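One protein chain omitted, others in place.
Right, chain A next:
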Amino acid sequence: MKTIKFLSIFALLGVAFVSCSDDDENPDPVNEEETITTMTATLVPQGGGTTVTLQSQDLDGDGPNPPMVSVSGDLSENTVYNGTVVLLNETETPAEIINEEIEGEAAEHQFFFVPNSSLNATVTYADDESDYVSDETGENFTTTNPVGIVFTLTTTDASTGTLAITLRHEPKKPNDGTLADAGGETDITQAFNLIIQ
């Protein structure tokens, strides 16, 4: 009955293995690096005036708390604002600046700025892919589709409405400038309530 011996040895080995693998070490926590907790759009009026910042902050990432949305003040009529967007991951200390990743993959990303119909404002892109250095090649992109990290917002008459800022990953590029045409996946999106006066 060699077989029985053989089997019992194996079974014992199995039991031994089971007993050994029991460890009481605690697992390591995961801090998501990809999370974008904070989006800040800074609007600096050309020719001086009050800077307006729009911020959406969601410190628990995909957790249950909704983002906190804030607008620092009202926009002025008939003004051209130089805009920039900064994305942060504040779950890490110090906060990680996500912009670097977007810039490195500029050809795969695009911001979309959509004022609703009641807001008398228009947004144009002030950058294109060739402004950024590709992570892949280490050189500037050769394509010139818009990215939107830098933009220009122009107001006309006094009004109220929303401006939605959306970052899409892997959109169709080039596109007709609408979210619908661009497709892709939303990395971040927020609508800000604005007043122009």
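What we mean here is this: a residue touches a chain if its C-beta (ideal position, glycine included) is under 8 Å from a C-beta of that chain, and two chains touch if they have at least 3 such contacts; residues count from 1.
As a convention for this text, contacts and distances are computed from a predicted model.
The complex includes a chain that is not drawn, and of the options "Phosphoribosylformylglycinamidine synthase subunit PurQ", "Sulfurtransferase", "ABC-2 type transport system permease protein" or "TonB-dependent receptor" the UniProt name matching it is "TonB-dependent receptor".
From the options A:V86, A:A126 or A:L179, the residue with contact to the chain not on display is A:L179. Checked against the full complex, the one of A:T37, A:T79 or A:Q110 touching the unshown chain is A:T37. Annotation for chain A: contacts to the undisplayed chain at residues 3-4, 7, 10-11, 14-15, 17-18, 21-22, 26-34, 36-39, 56-67, 91, 101-102, 104-105, 114, 116, 135, 162, 164, 166, 168-170, 179-180, 183-191.
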